[in-house]
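Only a single protein chain was left out; the remaining protein chains are all shown in position.
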Amino acid sequence: MTLLANLMSTIFERRYVGAARGEWSGLAMEDLADRLLGSRGEGSGLAIAGQILDRYARMDEAERTAFFTMLTTRLDIDPDTVRAALDAYEAAPGRDSYAAYMAAAEPRRQEFIRQLNRVQGATGRLVAMRADLRRLARDHPQIAALDLDFRHLFASWFNRGFLVLLPISWESPAHVLEKIIAYEAVHAIDSWDDLRRRVQPADRRCFAFFHPAMPDEPLIFVQVALTRGIPGSVDALLAEGRAQIAGDQADTAVFYSITNCQAGLAGISFGNSLIKQVVRDLSAELPQLRTFVTLSPIPGLMAWLKEDAARARAAAADPEALRRLAALYLTEAKDNTGAPRDPVARFHLGNGALVHAIHAGADSSEAGLARSGGAMVNYLYDLTRIPQNCEAFADSHQIAASAQIKTLARAAHKTEIQGT
Amino acid sequence: MTLLANLMSTIFERRYVGAARGEWSGLAMEDLADRLLGSRGEGSGLAIAGQILDRYARMDEAERTAFFTMLTTRLDIDPDTVRAALDAYEAAPGRDSYAAYMAAAEPRRQEFIRQLNRVQGATGRLVAMRADLRRLARDHPQIAALDLDFRHLFASWFNRGFLVLLPISWESPAHVLEKIIAYEAVHAIDSWDDLRRRVQPADRRCFAFFHPAMPDEPLIFVQVALTRGIPGSVDALLAEGRAQIAGDQADTAVFYSITNCQAGLAGISFGNSLIKQVVRDLSAELPQLRTFVTLSPIPGLMAWLKEDAARARAAAADPEALRRLAALYLTEAKDNTGAPRDPVARFHLGNGALVHAIHAGADSSEAGLARSGGAMVNYLYDLTRIPQNCEAFADSHQIAASAQIKTLARAAHKTEIQGT
Amino acid sequence: MTLLANLMSTIFERRYVGAARGEWSGLAMEDLADRLLGSRGEGSGLAIAGQILDRYARMDEAERTAFFTMLTTRLDIDPDTVRAALDAYEAAPGRDSYAAYMAAAEPRRQEFIRQLNRVQGATGRLVAMRADLRRLARDHPQIAALDLDFRHLFASWFNRGFLVLLPISWESPAHVLEKIIAYEAVHAIDSWDDLRRRVQPADRRCFAFFHPAMPDEPLIFVQVALTRGIPGSVDALLAEGRAQIAGDQADTAVFYSITNCQAGLAGISFGNSLIKQVVRDLSAELPQLRTFVTLSPIPGLMAWLKEDAARARAAAADPEALRRLAALYLTEAKDNTGAPRDPVARFHLGNGALVHAIHAGADSSEAGLARSGGAMVNYLYDLTRIPQNCEAFADSHQIAASAQIKTLARAAHKTEIQGT
Partner (left out) sequence: MTLLANLMSTIFERRYVGAARGEWSGLAMEDLADRLLGSRGEGSGLAIAGQILDRYARMDEAERTAFFTMLTTRLDIDPDTVRAALDAYEAAPGRDSYAAYMAAAEPRRQEFIRQLNRVQGATGRLVAMRADLRRLARDHPQIAALDLDFRHLFASWFNRGFLVLLPISWESPAHVLEKIIAYEAVHAIDSWDDLRRRVQPADRRCFAFFHPAMPDEPLIFVQVALTRGIPGSVDALLAEGRAQIAGDQADTAVFYSITNCQAGLAGISFGNSLIKQVVRDLSAELPQLRTFVTLSPIPGLMAWLKEDAARARAAAADPEALRRLAALYLTEAKDNTGAPRDPVARFHLGNGALVHAIHAGADSSEAGLARSGGAMVNYLYDLTRIPQNCEAFADSHQIAASAQIKTLARAAHKTEIQGT
């Protein structure tokens, strides 16, 4: 009956806000924004918010840039007002002075975005709006600050406590599955049959976070293979004719692809929660699972190797050399903050995993060869060590690694010194 | 299988965070707060947050007051830091300077609350926490400012776009229905049979807003009677043996009770949205409905009448005088901001309704006699006039009223003058 | 939107079948039955069926008896037709001769009932119709045969494969819970608070079978207590202030009440399936459960004791004598088919349980004292012995019992002999 409900509510809208819409059509966006922020009657507030979202949808890139510029500048804080309110609060802290300070310290554009979000279905449109903003901000630095307001609000709205973890299977709705096909970033899904191979077999799982206000849009998803032992090659995992096992015969869960779906949610981290929750749910469902491990790309390896011609040659010539150098790269190559240079390493080590094993010839896809010479890495989520690893990494970027990896890295050092 | 899942995740928790919990047990709440805000590994962050919520649950009133005081003072803004960041942002507005300003301008206690909310099921506990805070703040003004931080965050979390309207019926879960019984504030529900009379008949409806993170807790609910014509007495509406009609025989929907359920959500307004949404849904379901009207108490009437002995006498002596004076009260008695003095009038007029009719002898309950001498009022939601009413009220507290009400108020004036 | 859908479909019905209804209103039930069985256009078939069900609903007892008599006699088989078809099939067995035989051998009233069941919501009405029939048949033996047709069809419609087992909890819909209150036959539930004590605590469970065509009507339900050890008294189980335990602390599941809800489904056995399925589901949810046992009334005990004055005196004088005699009764008192005389014993022993223990002073309710002098019995479902017990009971009514019970029964024998 959804359609009828829509129909009736359309009629209702026409009777109810249609006249007002006509009246607003001549107003500039600035005036609409003022009316939205001034509106005390919710009825018209909602209608104005809807009007703004609809107008935005029809804007071209230049108009959108102008719109974002208007929000950044016209709805910014007023420094003098903030100062005055701050002084008053400092002089006499209390509920009233704090209220005045809060009102002054937050730019009006945050309230503007909150008001837009009151419209049914607005959350997804605002996420898309931020994706536009971030793209446009590359060429228009004057609107870059606005991105922080979106991020600040989204961090509240997409709080972990509001997310719902759902399994994705061959019984999931087709309109969600087609998004999994479209978004998958790590190992591309090239058809519905390929998708079926990822989600239908008893030894394959997929989980995604959803937000109740965007029920048709996965936010992030992870693909899991249930295996006996830790696999060293994604080629084998995804092979068409591979042997399948029953879920309760597996001892290992392999996270072989994690994909963020929404460019508009950049900077809102879901990956750590997702892995933790999936480990928890799989543990409950399959108590015999002993090992939780990733099979991950090493996206920065080739770039790092190429910075040193001798290394690049060595790695190209010998798979074992490639493994040693990859171990060195993952454990010792740092960015200018002292964190691991490799982004995937940064993510899993920050979550408390450790570098467990490196495999050459593990990803023969074009992308895999280009980014890591075909090498892949297992990060191990050892439940007994996650908290300590987490904290050691958070405190001092200390990198947890298996004995095998340490040996490989030491061997690489030695070779390098001998090679010199 | 929920229980098993709980069981397994309990085991998981023990393996995973048990050790850490032991370590934290000796820490003061200040230290836990610092660790929570400093925590970069989500795993331990979640565990610390859970630990804080559990400790809070076991605190007595004095400990809770101390906890809130700590949050208000120790996690407040630092005025000098705000000033410096503000100066820098004013001097060179841009993404980085704005990020620094945002970080300084928001007190750390807001991030503290957001971190607590990451825990599964925390939202409801935080709403209850704010209810405690508001109660304690009456005697401890130093923690009153903290209430604004909760309200600020809740306004985002309970944004209209995230709420779900659900019908409440005799087919609803018992644990939700018992909350309806417990919360109903306007016309008390005294048993399961009384509840059944409110929600089971074909000419009775009840709707509530829910938040996805608190699925067992109604936030606000409204009770509706479907009638032929506008009723003038709640006694008749709730009478046990009354004649029932089919939903499609009604021409009028009467909102005879609206109840906010969560003291911890004070200041987050849901009532307007609720009425609008219910009007919309009922219109779609029962297209023959023509009139949407309330049957409301006049809570401030007796107090106002008693301010003037002559009025009080007149109202007590003659139902018609009571009606005239009620009309005068609703249309002319103002508070010091110029808004209507009666809180229910303020709510419905602010939503765009108009004062439609007044009935004497309409509510013979003890509460009804004490607050309004048994009089009740209909506020009419005339879909064609809501936007204008809304705006006129928002601009200048202009009160929309029917011709009948205006005549009654004029007659009251005349009588008063003559009476003088 | 259900109501609107109903409304529209009502309009549709009026346009579509209204005229026909008028036309049928003058017809006798015999004629309607003929038209229903002759109808080849489904449209009018459905409408006629609805008309018959509606008429039935308005009939008084005498009219219903007449209606059932008409079905039994007018829509019976025609022996000569059956004989001819049977001869033809015997002479030349094949698809066509078998089709003719089937058509002749089944009375037309079965097809009549099947046709009624096509109407939306008819299944529940037919179940109620059979309850009427069974009541009326006591005084009108000429309609008793018709009950077998209903039972035959219901055995197909309520096939185990079509039933759905659902947990009943404090989160179940109120309109289902009120049926649990109304139907509970073994230990009466006297209020909503009493119900809550049966379904809300973590160590209490309730499960019911539902049929998809009667989703609001439980068919049979069982109440379960999770305990440590096997309890000997239902008084203690149902005591108001009793100590509760968590589900995962229990080692025993006690089935302390099994209630058939639908008089119209007499003779269609659900209890065995229900117990098996609940044992299975509880085993999966709470793997630490070791013992599945009932705490059952002994409904025929007092009547049996009273057949022998000495026994009755002995049982009344001494709890231990009561236990011994109860053991004797359960293991040796037989009905004229050789099955146990006690109906509850017959049920559980037939399911493969064994008589495990007998408790005096276990049920102090009025009903409990009247039927069994306050004694109760545990039947034990020992998963490793169920199949053998089942078969031995099915083959020769062999009764499985614990050593304790056997000892008690032997002691009773001895006493009786000595007593003689």
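Going in written order, the chains are labelled A, B and C, and every chain counts its residues from 1.
We take it that a contact is a pair of C-beta atoms (placed from the backbone, for glycine too) under 8 Å apart; a residue touches a chain by one contact, two chains touch by 3 or more.
Just so it is clear, the model here is predicted, and its values are computed rather than measured.
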Of C:A145, C:A246 or C:A266, the residue in touch with the unshown chain: C:A145
Selected residue (touches chain absent from view) among C:R74, C:R108 or C:R160: C:R160
Chain C residues touching the omitted chain (full complex): 4-5, 7-9, 12, 15-17, 19-20, 39-44, 46-47, 76-77, 79, 82-83, 86-87, 89-90, 93-95, 98-99, 101-102, 105-106, 114, 117-123, 141, 144-145, 147-148, 152-153, 155-157, 159-162, 164, 212-213, 269, 272-273, 276, 279-281, 283-284, 287, 350-352, 383-384, 386-387, 390-391, 393-394
Touching residues on chain A - with respect to the absent chain: 1, 3-4, 7, 170-175, 177, 192, 196, 200, 216, 247-248, 284-287
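The working rule: only the chains that are shown with their structure count from here on.
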Centre distance in Å when chain B and chain C are each reduced to the mean of their C-alpha atoms: 48
Geometric centre distance via CA averages, chain B-chain A, whole Å: 35
Multi-partner residues of chain A (each touching 2 or more other chains): 4-5
